[in-house]
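In this view, the complex is presented without one of its protein chains, the others remaining in place.
A and B are the chain letters, set down in written order, and residue numbers restart from 1 in every chain.
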Amino acid sequence: MKPFTWLAPDTTAGAVAMLREHAPDARAIAGGQSLLLALKDRSARPTHLVSLSGIDELTGVRTADDGSLVVGAATTYAVLARASLAGWHGVLAEVAGDLADRPVRNRGTIGGALCTADPRYDMPAFAIGVGAGLRVSGASGDRAVAAEDFAEGAGVTALGPDEILTAVVLPPLAAWDTVAFEKFRHRVFDAAIVSVTCALRQGPDGTVAETRLAVGGATPVPVTAPVAAALLAEGASAAEVGTRAADEVLPGGTTGGEAVRYRHELIRSLVRRAVDRALSDVRTV
Amino acid sequence: MQKVTLTVNGREVTAEIDERTLLLEFVRDTAGLTGTHNGCMEARCGCCAIEVDGDVVKSCNVLAVQVNGAEVTTIEGLSPQKLGPVQQVTTQTLAGVYEPLDAIRSSVEDLHPLQAAFHRCHALQCGFCTPGMVMVLKDYLEENPAPCRDDVRKAIAGNLCRCTGYQHIVDAAMEAAEVMRGAGATTTDD
Partner (left out) sequence: MTEAPPRSTTGTAPRRLVGTSVPRKEDLALLTGTARFIDDIALPGMVHAKVLRSSLAHARVRSVDTEPARELPGVLDVLAGAELVGKVKPWGDLMQDLLVGDHFPFATDKVLYEGQELAAVVAETAYQALDGCEAVAVDLEPLPAVVDPEVALRPDSPLVQEGIVYEFGDGNIFDRYKVRIGDFEAAEREAAVVVRQRFATNKQAGAALDPHGCVASYDSFTGVLTLYSSTQSIYMVRDVLADVLQIPRTKVRVIVPEVGAGFGSKAQIFGHEVIASLFSMRLGRPVKLVLGRGEIFRVGTTRNAQVRYAELAMTADGDITGYRDYVVHNTGAMSVWGNQVVHIGTNVGMLPYPIPNIHVDSDIVHTTTAPGGPLRGFGIPQVIWAKEQLVDMAARELGLDPLAVRARNVVDPEEFPFRTPMGHIIDSTSIKQCLLASADAIGWTAKRAAPVPYEGLGLAVSMKYTSCRHPSLDTDLSAVRLRLETDGTVTIYSSDVSHGQSHATMLSQIVADGLGVGIEKISLAPPDSMTAPFGLGTYASRGAAVLGTACRLATERLRDKVLAIAAHVLEVGPEDLDAGNDRVYVKGLPDSGIHLEIIAATAAYRTHQLPPGFEPTLETVATYDTPTEREASNGSGNLSVTYSGAAHAAHVRVDPDTGQITVVDYAMVHDTGTVINPLIVEGQHQGGFLMGLGMALSEDYVYDEDGHQLNASFKDYLAVTAPDVPELTKIYEIPAPSTTIPGGQKGAGESGTGPVPAAIGNAVFNATGVRFTILPITPQRMLIALREKERRGVATIRYPDDMPDFTGPRTPEEWPRPTAADGGDFDFDFDWDAEEDTD
């Protein structure tokens, strides 16, 4: 670690001002579970660390008037995992409770995961999969960014040097009837090799009206597979959707190197599982 | 430099520290408690796990300044060195030389139930991972008093052990859970 100055503001505005003052070498830190690893191996060398953990407005989960779920960016996985959330919002708690390990979940935050933009982390993929929106505060004002526009590459986000991610907003429960999340990783505490989120809404007649598929781990940023998702409304089987999604996310994935072919296979399998589970969820509701 | 105060195992420790000081380093070097171990500095092996305000964390991946003012419990806090009234203490009991084995086995009042169970079940060999294992299991069992064996395995998924094959550790956790339930831990909710 290289020396840095520690700053602990108690408002978002204060944090933004500090980031602006010390840009571009200031970094925001929430739980620090990813950033500290980079600091320790000296791959990140900020001159100032702006702590977000003392800012009350950045933590906690609440339901907004329109029914959307507003999750403070500095909310830890452990808090999310313990939250009792209605309907498919509860999948957020399940995902948060089944990643990394117990001590890391006590420190790591949902916003930290999004800002780290590791292609294999669950939270960015899940946020894209359910069509979440992100709230950003910066020196030039507040703005909203769709989750799928936030990560711009492995480790690269749309966040400006003087901006802070303040909240992740899941759409109201009515947006989806069910959400299924599937992933495969080597060990329990490893990041996913591939993760799949399948969000599904039925029409009044009980057929599939809208499906959203997102795949994490296989590409530099998690991506959606709209073509494959659309097949479901046309009556395709889960297996067919899986095969299409694999080709859509990793074109040429059957002829690439072993690592590519493996991801291609995993997308097929996990999409099939996620779609199967989502369909059986809506049919039993 | 930054002034940081932590209450470590009930003792207030204040120091002017380099901002870079990790919680692990504060506990080991500033508070002088070396039972918390540095095995990887990558937040992976779990040997450095301690409790901060009741939640277990990997102390190699937390800055001391991040938790300024917190209550910290380390492995040393689970079984404080015996400091009895002088008239009750002989040099022999202090050194533990003449303690019969059965007394060591059943001294639940001296050891945390997890420590006692680890001893009974031979859940440690080299012992380097043990403090972290115990701290994570303590945090887990306090929240989940009646787990199954697979739950316990998942709870310690972030703690590596290269000696035991984990079998006896899971045995010990199950035994300790039973003792902790009896000792008035919150009732099971699953």
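One rule holds for everything that comes next: contacts are C-beta pairs under 8 Å (C-beta built on N, C-alpha and C of every residue); 3 or more make two chains touch, one makes a residue touch a chain.
Quick caveat: nothing in here was measured; it's all calculated off a predicted structure.
Though it is not drawn, the left-out chain touches A, B in the full complex.
Residue A:Thr219 is the one among A:Thr11, A:Thr47 or A:Thr219 that touches the chain missing from this view. In the full complex, chain B touches the hidden chain at residues 18, 20, 28, 33-42, 44-45, 47, 74-76, 78-79, 81, 96-102, 104-105, 111, 115, 118-122, 124-131, 134, 149-150, 152-154, 156-171, 174.
Touching the omitted chain from chain A are residues 1, 41-42, 119, 154, 184, 186-190, 193, 218-220, 250-252, 256-263, 265-266, 269-270, 272-273.
The rule is short, and it goes like this: only the chains that are shown with their structure count from here on.
Averaged Cα coordinates give chain A a centre that lies 33 Å from the centre of chain B. Those residues of chain B whose C-beta lies close enough to touch chain A in the complex are 2, 18-20, 41-44, 46, 49, 52, 55-58, 61-63, 65-66, 136, 139-140, 154-155, 157-159.
For chain A in complex with chain B, the residues that touch the partner chain are 1-6, 8, 29, 32-33, 36-37, 39-40, 49, 51, 53, 78, 100-104, 106-107, 187-189.
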